[in-house]
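One protein chain is absent from this view; the other protein chains keep their places.
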Amino acid sequence: MATITIGIMDPPYESANTPTAFRLVEAAIRKGHNVNVFCYEGATALGYAGQKQHPNAVHGASLEEEDHPNPKEWIESLLAFAGEKKVKLVWCNCGLCVDERGVENQVEGVCRGSPVDAWKYAEGSDGVLLIGTE
Amino acid sequence: MARYLSIIDSAYRATIEEQDDTAVWFTHAMKNGGADVSILLRGDAVNYAVSNQDAKGVRFGARTVKGPDMVRDIKAVVEKKIPLYAVADDLAERGISISQLIPGVEQIQRRGIAKLIDGHDHILTW
Partner (left out) sequence: MSKYVLIQSKSPWESGDIGHFYALASELQKAGGEVTFFLAQNGVMGARTGAKDAGLDELLGGKIRVLADDFSLRERAIEAGSVKQGVRPSPIDEVVDLLAGGAKALWH
C-alpha cells in the first residue's frame, strides 16, 4: 500500500483534467492505495454542495434521463469507495480559495487546509502529482 | 525532508483577480511553513523575472483593483532565499535581456532543466 498526493486546480465543467484526476484517484483507491487530494483555486468548487442537475432540452432529456454529473457526487462516491476498500482518501480544499469563491457549503467529508497542509500530505507520500491549469 | 521544484510556465493567468501569481504564492507559503522549495520559471513565466512590471490602474466603476505586484513578489522570493531560476533560452526567445531582470534570478540553459529536476524529489508543474 502506498500513499499518493494529487493536487488539482481546474474548476468543474471546464477542463478534461478534472475527469482524468478523478480517474487517477479511483484507480489508486481500487489498487489499495491511500490518496490525498488537495484542491486549489477553481477545483475547490468541485465539492460545492449547491451543484444541481438539469434536464437537456437540446436532447429532449428530462432531469432523470440526462442524469447530469455533479462532481460533488463523484467525491462522495469516491469517499465511500475508499471506505469499502479500507484505504484513506483525504479531500482537502485550500481554505482561502474556498472563501474567495464563496463555496464554503461543501459536501460532507471535504476538509479545509492551506499550502502547508498540502506540503505535509506530500511529505507523507510516495508519489506526488500536481495537475496545473491553463 | 523532500526537496520540491515548482516549475511555472503559466503566466498572468489569474493574477489580476488573485493579486498574486498563485503558483509563486503557493510555493512561498510552503517555504513559510518550512518546506525546501525552489522555483523554475519557464515559457512565458520567465516574464515574471522582468523589472518594471505594472498592473495598476484597473477599475470597474467605482471599484478599483489594487492588482498584483510581481516585482515585489519575485524580490520577496529572492529575499526568502528560495532558489529562483529562469530558462535563459526562453528569455532570449522573448527578447528579454539580462539588464531587464530582477536581481537574484539565476539563469539556466534549457538543457540544464533535466539536471535541476533530478536534484529535486518532487516536481510541482503549474
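The chains carry the letters A and B, assigned in the order they are written, with residues numbered from 1 in each.
Note that in this section a residue touches a chain if its C-beta (ideal position, glycine included) is under 8 Å from a C-beta of that chain, and two chains touch if they have at least 3 such contacts.
The structure presented is a predicted model; accordingly, all values stated were derived computationally and were not measured.
Looking at the complete complex, one finds that the omitted chain is in touch with A, B. The residue from B:54, B:79 or B:118 that touches the chain not shown here is B:118. Of the listed positions A:14, A:65, A:100 or A:126, the one in contact with the omitted chain in the full complex is A:126. Note that of A:24, A:49 or A:116, the residue touching the chain absent from this view is A:24. Residues 2, 4, 16-17, 20, 23-24, 27-28, 30-31, 33, 126-132 are the ones on chain A that touch the missing chain. Residue-level contact of chain B with the missing chain is found at 7, 9, 42-43, 110-111, 113-115, 117-118, 120-123, 125.
Quick note on the criterion: only the chains that are shown with their structure count from here on.
Residues 1-2, 4, 10, 13-14, 22-23, 26, 29-30, 32-35, 122-126 of chain B touch chain A in their complex.
Of all residues in chain A, those touching chain B in their complex are 7, 40-41, 114-116, 118-119, 122-123, 128, 130-134.
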